[in-house]
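Of the protein chains in this complex, all but one are displayed in their positions.
For reference, chains read A, B and C in written order, and residue numbers begin at 1 within each chain.
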Amino acid sequence: MTDRVSFWEWIGFRSVGGIAEAGWGRTLVVAVVSFIYFLPVLFIIFTAIKPQGLALSVPPTLSPTSFFGLIPDQFVFTPTLDNFASVFSRVMTAGGQPESTGFDRFFFNSIVIASASVLLALVIGTLAAYGFSRYPLKGNDTYLFVILTTRMLPAIVVIIPVILMFRAVGLSGSYLGIIMLYAAFNLAFTVWMMKSFFDELSTDVEDAARIDGSSEIKVFFKICLPQVVAGLAATFVFGLILTWNEFLFALLLTGPDTRTVPVAMNQAVSSGGRGTDWTLLAAIETLFLVPVFLATFFLQDHLLRGVTFGTVRK
Amino acid sequence: MTATREINSIVMAAGLAASLVLGTTFAFAGDVTLTMAVPDWPPTRIMKKFFDEQYKPKSGNTVKLQVDFIPWPDFYTRVNASLTSGEKKYNFIVSDSQWLGAFVEGGYFRKINDLLNADPEFMKTFKDIHPNALNSYSTYPHKSENYYGFPQFPDVLVNFARKDIICHEAEQKNFMAKFNQKLPCTSEELDAMTWDDFKNVGEFFRRKKGEMLAGKPAEDDFYGIAFQAGKSYDFSSMQINGFIWQMGGDIWDETQAPTSKAEGVVNSPAAVKALEKYLSLIAYMPPLAKTGTMDIFKSDELFRQGKVAMSVNWIGLAEASLDPKTSRVSDNLVFGMMPGTKGADGKLVRWSNIGGQPFVLTTWTTDAQIKEAVEFVKWWLSSNIQHQFAAAGGQSAIKSVYSDPKYVTYRPWNRAWAPSLDWQKDVWHVPQFFELLTQQQDQYDLAITGRQDAKTTQDNIAKFQQRLLKEVGLIQ
Amino acid sequence: MSTIEIRDLTKKFGTFVAVKDANLSVAAGETVCLLGPSGCGKTTTLRTIAGLERATAGDVVIAGRRVNHLPPEKRDIAMVFQFYALYPALSVGRNIAMPLHREAIGSAEVAARVRKVADILHLRDILDRLPGQISEGEKQRAAVARAIVRDPKCFLFDEPLSRLDVELRHSMRGQIKAVLSNLTKATVIVTHDQLEALTMADRIAIMRDGLIEQVGSPHEVFAKPANVFVASFIGTPQMNLIDAQFKGYGNGKAKVVFDEQDVDLSVHPAVANLKTGRVTVGIRPRAFSVVSEDTRDTIDAMAELIEPMGAETLIHARTKTGSDIRVVVPRDKRVKIGEALHLVPDPAQTHVFADDGKAVRA
Partner (left out) sequence: MQLMSTIRSAKTAPALLELSADNWRLAVLVGLVVSALAVVTLPASGSFWVVGAMSALVAAAFAVNAYRRRYYGGLLVAPAIAVLFVMNIFPLLWSLGLSFFAYQSNLQSIRFVGLNNYIKVLTDEVAAPGNWSALINTAMFAVCTVSAQMIVGFLLAMLFAKQFPLRKYLLILVLTPMMLSVVASGVFFTYYYDPTFGILSYVINSVAGGQFIVMDSKAGAVAGIVFADAWMWSPFVMLLVLAGLVSVPKYLYEAAAIDRVSAWRRFWSITFPYIRGLLMLALLFRTIEAFKLADLVIVLTKGGNDTMTISYHLIRIANEQNKTSEGAAISYIILFIVIVLTNLYLYVANPKNREA
């Protein structure tokens, strides 16, 4: 026996069969919206596999396939992987041989610098958050606010002192310097986020463990930390997204060997002195999207838990 | 653990970390590394390539040229931060000619008179540079005897045009019918163009999609002309200065400071008329011009994509239009000098703002490095290398090189090079360059996007310059 | 008329069958308890009646109208949730008033009705507090108040007392029963607590694994359990269920063998129709009389553990072969550990269940 299902129910805005569960109808509606939202990104990805000459064609070419005749031929292009090859090696001077662009190194740098700095911030920040949460200092809120303040100023203000400092101590152009700097910039976020997680934990279990004679170190590692894994994962993803695309510090504080992709990407924005090399830029951006996309995807389940900051708690 | 042992281990660990971070900077005597900050584009890539392949230092030392290729959009930011923070990282820096004052006054760029005086051969090569280029690229104060830079990639504005459009019979006929004048088609005819002719071309070739263009229906909207009219950096001033000079006006003259004035000069009727003329051409450009973002790259892109018939742009961007991979019009190009203005004597006045970049030495470069640096520069400016450079798409400002008959065969635009050089002037070199430039660009943007008339624009610029330069003592 | 009826109701979650072919009707003014261990499908049944779940097959009929396709808000029902589901951001008073917003009545009338139910449930003093600021018992009463403030077609309670302590639970049972008895609505209460069901229900539906095993008055399900499961589920201490061999029937007595004892038990005459073979004999712990003689009518066992329960004493006795038999005797009957007991079951409280688990009574 089938019952009439209203349209609204079908797309999950009103449901009899399980309030929090919606069916494929909802999937269809959200898929349409998500697809439209994703279109500008999709266009970049498609540009990455476009032949260079078609990047600025009018009418614009939109898709590598006609999707069974859905898209008229004039909007369809033949996909190519050449652009991805040019990211790493291409002709730099007229009539010259293809030479390495150094992008393999830049990708490596980006991954090392972003992950190391986010992890460092996570370690230091989690400890601090635990301290702020469990052993409040005099003026605890002031410390927290000052920490937040460090994220409010435009980066350009601190850049000159930072360059001077780095120069004085020989950190300019080194991995260590930029990693420390990024770690500092991620700290504010990490401390605030992790503190809210520790605040949410019940202290009963910890106290019980203390009474059983566990050391403070053991309480932290064995009792608290396992309960905030979701928070750690979410903080990592957010930190990664914020650090991954940082431009200004990377431009000014990295050398040719430690340069990151966002800086080198401008090679394609002004390619060889002419304007933007659209397909090359798209290829770089597409490749550059992959690591952070994967990280987000695999840690996605923790994201929603991660962002509540304890504000939901009553 | 006792405190002493702690100290020992910590010091050792720190030492280890230090050596890891700083890297081994020990070098053998006789090894010289010259570090160079350059924008990432073919002329600098070629320089590096030639060095690696061909350079044999006379001293017998091992000389390495370590080049930091920085993408163009961030080049100034990076170099400026490196210099002003005292990073002392680079021995050579490619610099726009206008930056000279700012960085000479700051004590970053090294005066090279002593090096020239010590080496007659060097001096001879140096003096073979075209005087206009030499003044622009090397002198501070402008046109003084204090020398700083050597041409890396000298550049001028030229006229790019599409033969398939402008030489088409039907278009030629119709143009004649409309303007009672021949539509320029050959290089020589392009050379002879005035801005009025340029405007006619703009007006004539405005076609809507589907209208006939060179015997075929146009695939897309088509426009006659393109040139720089963008807000960022100097992407309108470089063009407008040419108009002002050609029509008898002037910009604030730094060589006469502190007696020269900005008010009354910058907003003179001639300058206002020149800006009006420039603005009157904007209407014939592709629609992007109305947004104030028609920079040199966008106008070049529109030309390469076949959306305009003629475009005034730097030679430095021309290489891409010849390459079929990046240009839809590569088969049908013809180049001429930038249009001029008829002077009182009936001859064309062709003043234009010089482009391109010199490279300079920095003050912290050591004597050992300087010795090798001078040898390197001499090698770079030597006839053989300059010819090779030009053959690979570069330009040379050395008289003996560009006046060689071979020179015009390297690239189609090279025939315009030598005559253009005689008509080059340069914008200010004073340390306040960027302040003057940003304010002027902002004002020009207002005029270009139709928010402000030419008179108000030049008045505002003059007023600002007068005040600023007075404040710093450059105007009495 | 306020009635509830479910017909052949089946609810599947994917391949899991939560409720299977359930049939139940609740008359106006009647209270039916759905009783069963956790996971038996009782809450699913209730939620399906409420419209919070959609029936896979079968019908839900409320007040004579098939409501399968109707969302909860169109079924005109009131429900008390296990966790009360008070709106945390609203005061108790505004919580209680929530269901009234759809009624076409003025705010004065709303206030009056809220006051009325607040009086009934002694909530007068805490109407302005937030749910986070009141006790569990008050929350429970507020949830009930919110349910009865309106005049719906029926009431549904989901484990209404499970979060209260024993004492509160006792008093709330009485209060809810009192409130419900004044209303002439069909009411369904879900509970896993048989005492709750026995005291509050007019009828009890016992469920297991998605099936309704028996529906009957509290007396019926206690005195005449339909099968081994119901027999074991209802009554404390649990009924003794003894595996035995049925050897035959004569003289109103069944001859059974268990644990190497031959026993003649007085049982329901319908047992006569049973074939010989395996049966389960069910005897309530309170149904034994202890006699001094070992006869064929007695079950013999040795007292092993004695638990005084106040007025009565619970004896765990063990037969020779090790079966455990629970016996409840009055307090004054002294039994020592190790003492041999000869037990005679009360025939009216002796049930024989056939091999398929069903009681043999007809």
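Convention: contacts are C-beta pairs under 8 Å (C-beta built on N, C-alpha and C of every residue); 3 or more make two chains touch, one makes a residue touch a chain.
Source: prediction; values computed, not measured.
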Given the contact rule set out at the top, which of the displayed chains would the hidden chain touch in the full complex? A, B, C
Just one of B:120, B:264 or B:287 touches the chain that is missing; which is it? B:287
Selected residue (touches chain absent from view) among A:49, A:113 or A:265: A:265
Which of B:76, B:179, B:364 or B:379 touches the chain that is not shown? B:76
Out of B:149, B:184 or B:230, point to the residue that touches the absent chain in the complete complex. B:230
Contacting the left-out chain: of A:180, A:201 or A:225, that is A:180
On subunit A, what residues meet the omitted chain? 12, 19-24, 26-27, 29-31, 33-35, 37-38, 40-41, 43-44, 47, 56, 58-60, 124-125, 127-128, 130-132, 134-138, 143, 146-162, 165, 168-170, 180-181, 183-185, 187-188, 191, 216, 241, 244-245, 247, 261-262, 265-266, 269, 276, 278, 281-282, 284-285, 288-289, 292-293, 296-297, 300-301, 303-309, 311-312
Touch rule applied to subunit C and the missing chain gives residues 50-52, 71-73, 77-79, 81-83, 85-90, 94, 98-99, 101-102, 146
Can you list, in ascending order, the subunit B residues touching the missing chain? 1-4, 6-7, 10-11, 13-15, 17-18, 22, 76-77, 80-81, 83-85, 102-103, 105-108, 220-221, 230-232, 286-288, 290-293, 302, 305, 307, 431, 434-435, 438, 442, 445, 449, 464, 467-468
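Basically, only the chains that are shown with their structure count from here on.
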Chain pair, most C-beta pairs within the contact cut-off: A-B
Measuring between mean CA coordinates, which chain is farthest from subunit C? B
Central chain (distance from its CA mean to the mean of all protein CA atoms): A
Could you work out how far the Cα centre of subunit A sits from that of subunit B, in whole Å? 38
Listed in rising order, subunit A residues that touch 2 or more other chains are none
Which residues, counting only subunit A, touch subunit B once they are in their complex? 52-53, 56, 58, 92-96, 159-160, 163-164, 167, 170-176, 251-252, 255-256, 263-267, 269-270, 272-277
Using the touch definition from the top, list the residues of subunit B that touch subunit A in their complex. 17, 21-22, 39-43, 45-46, 49, 66, 68-69, 71-74, 77-78, 81-82, 84-89, 219-220, 297-298, 300-301, 304-305, 316-317, 319-320, 323, 325-326, 328, 392-393
